[in-house]
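The complex appears here without one of its protein chains, the remainder shown in place.
Now for chain A:
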Amino acid sequence: MLLSRVAERLYWLARYIERVENTARLSKIHSQLMFDLPKSVKLNWYTLVEITSNEDYFDEHYDARTEKNCMWMLLGDRNNSASLISSLWWARENIRTTRDSLPREAWVYINEIYLYVKDNIDDLQVRSRRNALLEKVIRTCQAISGMLMGTMSDNAAFRFLMMGQLIERADMTSRILDVGGYFAAQEYNPEEVEQYGSILWANILKSIGIYFMYRQAVQIEINGNSVIEFLVYDDRQFRSIKYCANKMHELANILPNSREVLKVIKQLQDLIDQPPEMEAGSTTLHDYLDVLQLKISAIHNACYRTWFYPEVEAVSGSVQ
């Protein structure tokens, strides 16, 4: 079957790969916004720090909220355990210690991209080269996800990879929405938000890589409410919270001893099915997303109790 320790590392491996990809997208799209928005709209780089919940670390280690500082903290800062380079390192470490359960390419791809980013880390300081590097990172992460899909069996190892990816994805989607809404509501004067709102929301969609799918599915102009609709409730959109929750439910159903995990996933699904009335940028939305994030974190904890560190009952001859 699958060792508890290996299941945990695979789960984290997938989370880190997903995190690396999301962080790279987020940074890249944020840079793109610069070209789209007029100079009068001052781009706030600190938003990136907030999305990733790194405020405390940033305030302790950096003196100014400049593009350079925010980007470095998010991407190249090895001391920040949530930075892209640290996440890459952790992904590599998790593959290194579970290599026996994965296709060999998994190790080779991650090792290669880690070494590449490490060797070219200074590129992250220069806007033009940074985007090219991030593009390569995103592409490699996609290649890894695709390769795993294409070469693994639908076995326990694969299911824990999926579980990690879904949890990280749901979490990231909720964070981006949260700050996106906050951004729309509070950072600029209402006229500007109205004027450039569609650009902002389009970039949010792009930062999670689903702009095209949104365009296909939603024919109206892009606005905050329709983006929330798409990212939280759409049940065919792979990155929507609802889709992630449903998939996690399916997975937990076929994994062993999953009663407790299923219970918490169900709570998340119920929350999604009974949303309060809310507008993009409202405190109701913020509070709602907050509760969603707490539920996601509860699922994570339930996975630990159920599979990674289960209390093993006294071993006796009756086992098996």
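The rule is simple: a residue touches a chain if its C-beta (ideal position, glycine included) is under 8 Å from a C-beta of that chain, and two chains touch if they have at least 3 such contacts; residues count from 1.
Definition applied: contacts and distances are computed from a predicted model.
Within the choices "sn-glycerol-3-phosphate-binding periplasmic protein UgpB", "Acyl-CoA dehydrogenase", "Heterodisulfide reductase subunit C" or "Circularly permuted ATP-grasp type 2 domain-containing protein", the name that UniProt assigns to the complex's undisplayed chain is "Circularly permuted ATP-grasp type 2 domain-containing protein".
Of the listed residues A:5, A:139, A:215 or A:263, the one in contact with the hidden chain in the full complex is A:5. Of A:112, A:135 or A:235, it is A:112 that touches the chain left out of the display.
Mapped onto chain A, the interface with the missing chain covers residues 1-7, 96-97, 99-101, 104, 107-108, 111-112, 115, 156, 160, 255-257, 307, 310, 312, 315-317, 319-320.
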